[in-house]
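Note that this is a trimmed complex: some chains were dropped, and none of the rest were shifted.
Note that the chains are named A and B in the order they appear, and that numbering of residues resets to 1 at the start of each chain.
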Amino acid sequence: MAENQSKLNWKRQLHEIIYEADTPAGKLFDVILLIAIIVSIALVMLESVNPIGEQYKTELNIAEWIITILFTLEYILRIISISKPKKYIFSFYGLIDFLSTIPKYLSVIFTGTHSLVALRALRLLRVFRILKLGRFIGESEHLAKALKASRARISVFLFFVLIICIILGSVMYLIEGSENGFTSIPRSVYWAIVTLTTVGYGDIAPATPIGQFIASAIMILGYAIIAIPTGIISSEIAKEDKVNLNTQSCPHCATEGHVDGAIFCHHCGNKLNE
Amino acid sequence: MAENQSKLNWKRQLHEIIYEADTPAGKLFDVILLIAIIVSIALVMLESVNPIGEQYKTELNIAEWIITILFTLEYILRIISISKPKKYIFSFYGLIDFLSTIPKYLSVIFTGTHSLVALRALRLLRVFRILKLGRFIGESEHLAKALKASRARISVFLFFVLIICIILGSVMYLIEGSENGFTSIPRSVYWAIVTLTTVGYGDIAPATPIGQFIASAIMILGYAIIAIPTGIISSEIAKEDKVNLNTQSCPHCATEGHVDGAIFCHHCGNKLNE
């Protein structure tokens, strides 16, 4: 039983190192993991750059194996140290950990699994878990809250933008036609999105005067409606930042609008919560 | 007379299903209509994509006929179930319903009515009617209210932008000339709009040093003035979100708009809450 308890103790300590960032060991673990992730992303990038990827093929392969084994170890330790492994495995970060580790093993079994490289880029998402434990937490949560509050409005707006783009894309398909690059409605809708969002690649551009006139209208529209999401989020963030007076009413004089945390009524001087 | 009443009843029930979304049948009707619209838009899109449109010509044609007959039935039911059919037929949504159903019938009479495909894209506008009955209504109306309030200001702004673009376009036409793509003043105005709205296709781009200098000025101007519609809408949405003065009315002089926490009317000096 003593052995069992020491094992429990060992598990708890491991859990603290891996999942928390309060202890020096926990912080060190996070920093090492962060470096490993960044190095691994750099390797994935370098591999794709043609002259480098060819020349240092073996070196990059070895480095990738080291990173993969490190991440595998981490993944196993995470499963061991947690009390409910299933919950971790099927959680968002659990799946990302799995999907970003497995490609290298699969590449041994199946040759030519080039397309799994993308999964390795998912490792970057793990950065968010580490930083969640870091000092940025306050800032991110503040932003996240404002974004969550304006999610419904932004969705309505984006849905509206999409419908406009489909209708305008269809119109432009008829006006410009295949000879000017508007070969199909989906492609015209793609062009309308490129234009309305003011990206403007120029891979497709209107050539007829009427097309250019409508395109101008779309641009000015896009220029005007970009103000809408900005306005929504601005007012949401402003609301978060404001010092709100609560609606608490004084039991003696019924004065409302007290500062959060007020004990006495600012008007009659009696206690607020009796 | 009993027959007449049962007919009236039948009409009322149909009206409830088609025009309202409170009953289960009404909700089901809206969902089916929504799916039909989305499928129909997908068909219009697929038809325009060249290899697919050619290969599955008959299948797409049959599917389009099914959708068209469905929409025709719905159109007839809408006319039957409403008490004032004329009002519906000439309303905004009534015209859209008609214009988005008729093209298929016209294509039988007149061959080569390719240009009526655009009218079918108008079906997408019908989505708004359905959603108006849905849960997004609160959000959309809040936004719509803020946009309505800032409509006049935004119009003044866009009018101002247009005048700037015409003047700058004329200037660039003289500086760059036909050899650099500025073949006419309308085309130069198109270029000015492309530049000022920061779209920047690059199909027309200044080539002379003076032209590039003026283009730079236009870009920086566009970069600065994009702040104006944003500012207008931001402040409008922010206004919607907060209440400055309460709507309390003085029992003596009926003056409204008191500061929160006011005890006496600021106008007649009598007590506000007696």
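Everything that follows uses one rule, which is that contacts are C-beta pairs under 8 Å (C-beta built on N, C-alpha and C of every residue); 3 or more make two chains touch, one makes a residue touch a chain.
This is a predicted model, so every value here is computed, not measured.
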Whole-complex copy count for this homo-oligomer, where the file places 2 chains?
4
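We take it that only the chains that are shown with their structure count from here on.
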Once the Cα atoms of chain A and chain B are superposed, what angle does the rotation have, between 0 and 180 degrees and to the nearest 5?
90
What whole-number Å value describes the gap between the mean CA coordinates of chain A and chain B?
30
Inside the complex, what are the residues of chain A that reach chain B?
152-153, 156-157, 163, 166-167, 170-171, 173-174, 178, 183-186, 189, 195, 198-202, 205, 209, 212-213, 215-216, 219-220, 222-224, 226-228, 230-232, 234-235, 238-239, 245, 254-257, 267
Chain B residues touching chain A - in the complex, by the definition given at the top:
41, 44-45, 48-50, 114-115, 117-118, 120-122, 124-125, 127-128, 136, 139-140, 142-143, 146-147, 154, 157-158, 161-162, 186-187, 189-190, 193-194, 196-203, 226, 229-234, 236-238, 240-242, 260-261, 273
